[in-house]
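Presenting subunit A:
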Amino acid sequence: MTNIDAKIPSGALKDKWTNHKNNINLVNPANKRLIDVIVVGTGLAGGSAAATLAELGYNVKAFAFQDSPRRAHSIAAQGGINAAKNYQGDGDSIYRLFYDTVKGGDYRSREANVYRLAEVSANIIDQCVAQGVPFARDYGGLLDNRSFGGVLVSRTFYAKGQTGQQLLLGAYSAMNRQIGRGKIKMYNRHEMMDVVLVDGKARGIIARDLVTGKVERHSAHAVVVGSGGYGNVFFLSTNAMGSNVSAAWKIHKKGAYFANPCFTQIHPTCIPVAGELQAKLTLMSESLRNDGRIWVPKNMEDVKAIRAGQLKPTQLSEDKRDYYLERRYPAFGNLVPRDVASRAAKERCDAGYGVNQTGQAVYLDFASAIERYGKETAHVQGLNENDQALVTKLGKEVIANKYGNLFQMYEKIVDENPYESPMMIYPAVHYTMGGIWVDYNLMTTVPGLYAIGEANFSDHGANRLGASALMQGLADGYFVLPYTIGDYLSNDIRTGTIPTDHPAFADAEKEVIERLDHLINNKGTKSVDNFHRRLGHIMWEKCGMARNRQGLTEAISEIQALRDEFWKDVKVPGGRNEFNEELAKAGRVADYLELGELFAKDALLREESCGGHFREESQSDEGEAKRDDENFKYVAMWEYTGKPADAILHKEDLVYENIELKTRSYK
Partner candidate 1 sequence: MSKSGLFKSSIGRKFAMALSALFLMIFLLQHLVINITAVISPDTFNELSHFMGTNPLVQFFAQPILIFAVVFHFVMGFILEIRNRTARPVSYNKFNGSANSTWMSRNMIISGLVILAFLVLHFIDFWFPEINTKYIVGDTSGLHHGEYRYYPELLAKFANPARVIAYIVAFVLLALHLMHGFGSAFQSMGQNNKYIDGLKKFGVIYSIAVPLGFILIAVVLYVTTLN
Partner candidate 2 sequence: MNLTLKIWRQQNSNDKGKMVDYQISDVSGDMSFLEMLDVLNEDLISKDETPVAFDHDCREGICGMCSLHINGEPHGPDRGITTCQLHMRSFKDGDTIYIEPFRAKAFPIIKDLVVDRSAFDRIQQSGAYVSVNTSGNTQDANSIPVPKEDADMAFDAATCIGCGACVAACKNSSAMLFVSAKVSQFALLPQGKVEAKKRVQDMVHQMDEEGFGNCSNTGACEAECPKGISLENIARMNRELISAKAAVKH
């Protein structure tokens, strides 16, 4: 174990960020013009960072592999964004948001970072409203809130089921303003292929123009990676098809430590897998759990009848249903955190109670919400509360108003009307809490190289609470990085433009081109997707919702073998100097084949159950997760030394001064 300095400022928790901002070095406005910053990724974190850095006066070069910054996968976030505004007067505060987030993360996140996140959360809402983000409002014209899993207050701001879209378009508009001013140079359809280090500092990147295939050199005084998470290592996930680990993995290979790779969030409410050829899973917002009740039949004969199509779920009487979340967790019921809800679904399905053909689905039922809302509305409108047809009609209208777009989406995919019959859902990979290790300044272990948003590991510990990803992305991009990066860049005001003819650029470029050519010239027999699917299968079976020593050990050797096979037998059609989607995919899958192994290795090492990481060896008699603070209260940081198997472990011990470590209980 090495001594890791996370550069956490001294002082009381609530003063740390203010003191830190007061004491770090600044770059004066005239000098900012002399400094270039590269931002890779234009989602909530990258987009907001690029916009703010440009506003401050830095010259920003932003890179996105999609055709526009607006396509980044942050756009798909549905439910909302948390902020400690306490507009509802239900006792919310910065401390409470901080506490909930640390507890929700099962005490595996850094106190100081999380507190800062809670502190700036309120600012995010102010900022977004000022930018014209159309949040939901009540009839008084003020902002509305909803509640989310794992907390007891209503602090989630939302824009119907499209909060991520609205926030991303807000950041995109801020970027557009700076692109229009010439302060951001936008490189769309460009993929980062590697980071370039000069004298140990990050000084640029090698990027590939995905349209022409041209490999380019771009220099800067600092590089910021906001490239998102790596859930697609599972092949099937709710991530976008293009979401990838490559930027993060490339910087890992150049010296940035990768932290807690095994911390993955499996979201409980997704549409179950339908067929072998499926390429992508679809999430149904967690907000549905506000009104939906999750259940499976109590008796096995009913399960069989349902699967055989002889029984409809609506025909099953209340006493024959097992509302297992309400049964097991009476205090939080259907609103337990995601990891708990997912595991509970898996437990029931493993026990044979799954309700679809594959046995991997549970019901999410809105019948009682429809009834309750219907009665309420009938009462308010002075109509007959006992008219069942009327109550159902009114109730459905309320539900349609709240979740209409989600219900429509479900119906389109499953071809079944969720107003009439309960939805079928099953957990799916959704978010990765693990990522590039960063210190309090969001700098990685490489000087001048930063990681923000989902790409870093910092704030969510072993499990992320709903509506916190948007908060973290924007906090990092709008309010944290733009300040902390100044401390580092203040040493670069005399450096001048970084020349791209430095040997470090040439070497990195050469390596990139060789690798691309290798893929093209390999002329194997199996497509890229073939390998990706097989990797995903190993990951889901052996590194999924429940993990054990044997499975993880097998996973490591299976992934190694698959990786060898990939390099021998992958087939990439087309050439390098052209638009070649298969080539881009091949590069990403190659990186996943390395990350997957590190993932399994990390999961094997962590012999405790915490948050999204559930080791079967570490559970209570009732099957609840058992955390081991004595041995695992640390961040696992992996240093790359040539291949994943040889990665060296470093540990950042987590110190809790303001929160007492407790067994997380939602009962």
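The rule is simple: contacts are C-beta pairs under 8 Å (C-beta built on N, C-alpha and C of every residue); 3 or more make two chains touch, one makes a residue touch a chain; residues count from 1.
On the choice of candidates, all candidates are chains of the complex that A comes from, given by their letters.
Remember, it's a predicted structure, so these values are computed and weren't measured experimentally.
S.K.: In this complex, work out which of 1 or 2 touches subunit A.
M.R.: 2
S.K.: Provide the residue numbers of subunit A that touch candidate 2 in the complex, in ascending order.
M.R.: Touching candidate 2 from subunit A are residues 48, 51-52, 55, 66-73, 75-76, 85, 87, 120, 123, 125-132, 134-143, 159-160, 162, 165-166, 169, 172-174, 176-177, 179-180, 186, 188, 211, 238, 240-242, 274-275, 277-280, 282-283, 408-409, 412-413, 415, 478-479, 527, 529, 571, 573-574, 578-579, 581-582.
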